[in-house]
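As you look at this complex, bear in mind that one protein chain is not there, while each of the others sits in place.
Moving on, here comes chain A:
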């Protein structure tokens, strides 16, 4: 088994393989598949994710469209991670029937792997638009500010861009080209809207 290319994917792999326990952070999987699952401390991953958004803000030069470039960077990062994740986790599955099956895979399996829970609500208009709703988004569980809900909601938006990219990358690698937009009204709830491109 080859070592996964993206740096972040091994964290998710390990999370899926076992629960959080502090252990080695080695990323190599031994050949033959007989090894014990490699575990990663969940707090490490959380801190890394938190720092990721801050890092993007810090390393983007103050120019007129810096918010755009932060969005772009986070989304592309998520895109690549999503592609790798899907490569790894659809290994043993049967083929997907149609786009709805792909979206359902994302809602159930992929979300469980990354966030340890499923998407709470999936809506579609059967014409290529899907709305995924997560009522208890894991990264929002501890977000709060002094000013209360509205201010926290505004500040929480950049943290949704990476998952947007994740979904888009996952879909893309399964053959579905899409555009993903995220929004949140009340923490810890958030919604992702997927628009499938007409082919």
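In this text, a contact is a pair of C-beta atoms (placed from the backbone, for glycine too) under 8 Å apart; a residue touches a chain by one contact, two chains touch by 3 or more; residues count from 1.
The definition used in the following text is that contacts and distances are computed from a predicted model.
Q: Consult the UniProt record of the chain that does not appear here and report its protein name from "Transmembrane channel-like protein", "Trafficking protein particle complex subunit", "Sec1 family domain-containing protein 1" or "Hypoxanthine phosphoribosyltransferase".
A: UniProt protein name of the non-displayed chain: "Trafficking protein particle complex subunit".
Q: For the full complex, which residue in A:132, A:156, A:174 or A:194 touches the chain that was left out?
A: Per the contact definition at the top, the residue touching the missing chain is A:156.
Q: Among the options A:139, A:161 or A:192, which residue touches the chain absent from this view?
A: Of the candidates A:139, A:161 or A:192, A:139 is in touch with the missing chain.
Q: For chain A, which residues touch the unseen chain?
A: 43, 46-47, 49-51, 53-54, 139, 142-149, 152, 155-156, 159
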